[in-house]
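Read through the structure below, which is laid out as structure tokens, and then see the notes.
A single protein chain has been omitted from the complex, and every remaining protein chain is retained in its original position.
Entry: subunit A
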Amino acid sequence: MASNQPSEASAQASAATRPKVDRENDPRNPRTRLETFLDDGSVELITKYDASGMLAAKGTVRGTPVVVFASDATIQGGAMGLDGCKVVVAAYEQALADGVPIIGLWHSGGARLAEGVVSLHAVGEVFAIMTRASGKIPQISVVIGAAAGGAAYGPALTDIVVLGPDGRIFVTGPDVVRSVTGENVDALRLGGPEPHGRRSGVVHVVTETTEEAYGRGRQLATLLASQGELKVDAVQDRDLAATFPESAKRAYDVHPLVENVLDDLDDAIELHPRWAPNIVTTLGRFGGRTVGIIANNPMRLGGCLDSPSAEKAARFVRMCDAFGVPLIVLVDVPGYLPGVGQEWDGVVRRGAKLLHAFAEATVPRVTLVTRKTYGGAYIAMNSRSLGATKVFAWPSAEVAVMGHVAAVRILHRRRLAEVDEAERTHVENELAEEHARLAGGIPRAVEIGVIDQVVEPDSTRTALAQAIADAPQRRGDHGNIPL
């Protein structure tokens, strides 16, 4: 693609100022990178170590069999031509045949310019096989250098993207951006960890070091491919309410709850921690088995659902469903975020993705309402109506169309307008109490079947475990389009 022109040019420029290192000792050597990534002694090359620009191997990570391919950044900045793309396609065919995860170690300026449309066609074939593999085998991208143009969309088509400190992802590099739009920006600000970790949602995991990026890639491959079995007996109860503030109105950070629900954080990995932080999506172990946790985070935007958080959660739900990872949904949600910006940004269209994702999912998916669940967001957070495996609620939880005070302000607007201002709060509260009694709260929610069971916080873990264990262990038959 034309986009690789500036990055090749800058690669050459920096190469001129760098002392020459022979290919074997170059840290960018793909064989070295494959050996670093895979378990010691497990590397078995499946393509030739040549000048194609890509190299692929079978091997294991923590004992789990995987296929890995790596860009060869020692040649033309890792640019992808016909031969390099054939390596990636061969790696995918191997991984699909073995039914194992595939990991790409990316460091590439995109399609090889010199090969013209041939390279574009070849890169397109890589995209096609990635899409065919989508939802069948876990695909993980570890971006350790520049990944521009075609090399940006490669990772983007995979399930999870990990970005190391030197990773840069963009369709067109700083030079082209400058010449076309006049915007002065460097590669870091254009496509580094900050923009992709916080703003764009392109990257799921940002790491401080390249070694850590490899480590996260290995961890994700193991979580998705070696999911383990849920041992209900191994699940101990803990007081999950211990980390909650006393006041029900008070916002709090949901991370300690997520940590408490999971066995521990050793094997847990939060995806998109800084993008759409009002919802938390974390892979981890529960009773020894891989699960996906989705939790509203009241500390950010009050825990409201909005366009980015709905998309983030929807993609996570679909990924977990495709790979048979059960879901635990921790609900404390005041509603969808109101606002002109939200409506114009398509919160209706983008929020619908979460409804679709949950309604479609066939993995065990268990919901726990901790404090409240209101309105449209109540439905979206894996409600009974969307086919939840089981819906639990803590005794003090509220299930409603909206908060009681807000409800009476609408239902009794006229009557309240007639009351003296000094008396209004008092009357509002009285009406709200009456409304709460009539609406019925949790007992009514249980009666009509939208809450299956009320559980105490200190017996919730075992209840969640039993519900997951009792459900049919299915997985969705669909791809994982990057929503």
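Keep in mind that, in the parts below, a contact is a pair of C-beta atoms (placed from the backbone, for glycine too) under 8 Å apart; a residue touches a chain by one contact, two chains touch by 3 or more; residues count from 1.
Basically, contacts and distances are computed from a predicted model.
The UniProt record for the undisplayed chain lists the protein name "Biotin/lipoyl-binding carrier protein", from the options "TRAP transporter small permease protein", "Cobalt transport protein CbiM", "tRNA uridine 5-carboxymethylaminomethyl modification enzyme MnmG" or "Biotin/lipoyl-binding carrier protein".
The residue touching the chain not shown here, chosen from A:G284, A:P298 or A:P482, is A:P298.
Contact with the omitted chain, checked across A:R62, A:R189, A:K231 or A:R250, is made by A:R250.
Only one of A:G78, A:G284 or A:P334 touches the absent chain when the whole complex is considered: A:P334.
Residues touching the missing chain, restricted to subunit A, are 247, 249-251, 298-304, 334-335, 337-339, 341, 403, 405-406 (touch as defined at the top).
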